[in-house]
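Here the complex is missing one protein chain, while the rest keep their positions.
To keep things simple, chains are lettered A and B as they appear, and every chain counts its residues starting from 1.
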Amino acid sequence: MTWIWSNLDLVWDRTFDHLVLSVPSIILSFLIALPFGWLAHRYRTSRAVILTTVGLLYAIPSLPLFIVLPFIVGTSIRSPLNLIIALTLYGVALMVRVVADGLGSVDRDVQQSATAVGFSGWTSFWQVELPLAGPVLLAGLRVVAVSTVSLATVGAVIGAQSLGSLFTDGFQRGIQAEIIAGIVATVLLALVLDALLVVIGRLLMPWTRPSAIGVTSRHDVVAREVTA
Amino acid sequence: MFTAHRGRLTLIGAVAVGAVVALAGCASGDPLAEPSSSAADSTIVVGSQAYYSNEIIAEIYSQALEAGGFTVDRQFQIGQREVYLPDIEAGKIDVFPEYTGSLLQALDKEAVGGTSDATYEELQAALPDNLRVLDKADASDQNSWTVTDAFASEYSLTDIASLTNVTEPITVGGNSELETRPYGPTALTEKYGIDIAGFVPVEDSGGPLTVKALVDGDIQLANIYTADPNIKTNNLVALSDPDGLFFADNVVPVVSQKIDDSAAAILNQVSAALTADTLVDLNAQSKNDQLSADKIATAWLTKEKLV
Partner (left out) sequence: MTFLLETLAWLVDPANWVGSGGIPTRLAQHLLFTLVTLVVASVIAVPIGFLIGHTGRGRGLAVATSGAFRAIPTLGLLTLVALWVGIGLNAPYVALTILAIPPILAGAYTGFEAIDRKIVDAARAVGMSEAQIVLRVEVPLGLPLLIGGIRSAALQVVATATLAAYIADFGLGRYLFAGLRTRDYGEMLGGSILVILLAIVLEGAFALVQKLVVPRGVTAGLPTDIRDGSSRSRPVMEPTIEEGNSHVHST
């Protein structure tokens, strides 16, 4: 374990690299998934097309996607941007279904009431449906955050620096402590981002405090990981 | 009640976009630019392979250059030659620790190789016009066909050709690219008539798994680098290579046109001090003592009075 204490700065640097890869990916996947999820929720035909596409997208193994993407988008194979795009695609693949389901979970009566009191489709989406779908979206985003952080490590195999670099380097040098440090740091980072999302969720959706929803919102996380 | 939420949602959107922009900005000055172009013109980009020993040498180059007043941008651990060579050729990396023979074979499939000096000269000719190699070091980290001590004595193995003495099936282990390299298992069969029973890819560049597989008898013949301290620690024998199947692989810096005479002089001083034993010792500090590349580099440069 002496390795860890004498290399804390290295672990810290890699953690930062890891954040640079994963945080933009998580945010971008949420923003991109919103319109697609809405389309999938709103129209029956687009639902089939979009959900099948994202299902297939998620089946693509990460390694070849990391390698092929630069050819398609024209980035350098070592550019962090390349990895961010790939991770975003996986995040979108997970999140679109969640958005569609989340919007679908909004009570039809509520939507109709909103229309009745004069909300247009656009304002109704932003002021009624989206806030009401919030807890489901948050639960999905938490899954996206955790899996993105975990997936980002694979980039180390093609030379993109992240906490995963501790695995490949530790493996070559036969230093188990280095690999363990990488695993622990990755899990901690995932849990920290997850906790951060929960806090953001409470701030934005004060009506979902644990006392109000508690078990229910957890339930959604679990239900989602079954179908994710 | 929903107006308040709209404000919050706008806020989350603003924060989200801001964070994306900020983090993308961290990733590289201009997200659409190549990683190295964001650096200032005076900065020297030093790269390294995803190989711990190569990283130590790159770190030594970097610290020596920094001590000489240069600003260094370290881009280490960037895969194998197939991944980084295009970037060197494109001038995106200014200094890269290379190995004469392996680089020569990557540049010229018809290369003949030979002695350490012949290989070095041939390499100089094979490099594209915008690149050059500085002085080569005495240190070399070349590929070898390695067996256990016990296996070597059982079949009286000395050089690669003597592998024909072996009567049991030989399974070969090494990085997956080894299978198609000009010195790989196919060459052993075609050139020496050695029967190879199978190839087991072990993706650790002759690291702990390869050594363990060899010691456990899962493989009989492994591609291990000669500067690997594991050869000594695990009683392994690197078979001699009188025919030059493997090219000599002296450590040499490949540099771009950005490297001027003063920077070149610094790197040449490093190469002059880098002996074969030194490299094995530096590697042992990384593997056995688990020291980081920068600490190993600093200690060695200080000892050699190069900084």
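The rule we apply is simple: a contact is a pair of C-beta atoms (placed from the backbone, for glycine too) under 8 Å apart; a residue touches a chain by one contact, two chains touch by 3 or more.
All of these numbers come straight from a predicted model, not from anything done at the bench.
Novice: Considering the complete complex, which visible chains touch the unshown chain?
Specialist: Touch partners of the hidden chain, whole complex considered, are A, B.
Novice: If the hidden chain were put back, which of A:Asn7, A:Ser62, A:Gln127 or A:Gln161 would touch it?
Specialist: Of the candidates A:Asn7, A:Ser62, A:Gln127 or A:Gln161, A:Ser62 is in touch with the missing chain.
Novice: Which candidate, B:Leu65, B:Ala213 or B:Ile266, sits in contact with the chain we can't see?
Specialist: For the chain that is not drawn, the touching residue is B:Ala213.
Novice: Touching the absent chain: which residues on chain B qualify?
Specialist: Touching the missing chain: residues 80, 82, 173, 175-177, 179-180, 198-204, 208-209, 212-213, 216, 218.
Novice: Just the residue numbers, please: which parts of chain A touch the chain that's not shown?
Specialist: Chain A touches the chain not shown through residues 55-56, 58-65, 67-68, 71, 101-102, 104-107, 110, 132-136, 143, 146-147, 149-151, 153-154, 156-158, 163-164, 166-168, 170-171, 174, 176, 179-180, 182-183, 186-187, 190-191, 194, 207-208, 212-213, 216, 218-223, 225-228.
Methods note: only the chains that are shown with their structure count from here on.
Novice: If you average the Cα atoms of chain A and of chain B to get two centres, how far apart are those centres in Å?
Specialist: Centre separation, chain A to chain B: 35 Å.
Novice: What does chain B use to touch chain A in their complex?
Specialist: Listed in rising order, the residues are 2-3, 5-6, 8-9, 11-13, 16-17, 19-20, 23-24, 26-28, 31-32, 34-35, 50-52, 75, 77-79, 83-84, 87, 92, 204-205, 207-209, 286-287, 290-292, 295.
Novice: Show me the residue ranges of chain A that touch chain B in the complex, using the header's touch definition.
Specialist: 2-3, 6-7, 10, 19-21, 23-24, 27-28, 30-31, 75-81, 84, 126-128, 130-131, 156, 158-159, 161, 165, 168-169, 171-175, 177-178, 200, 203-205
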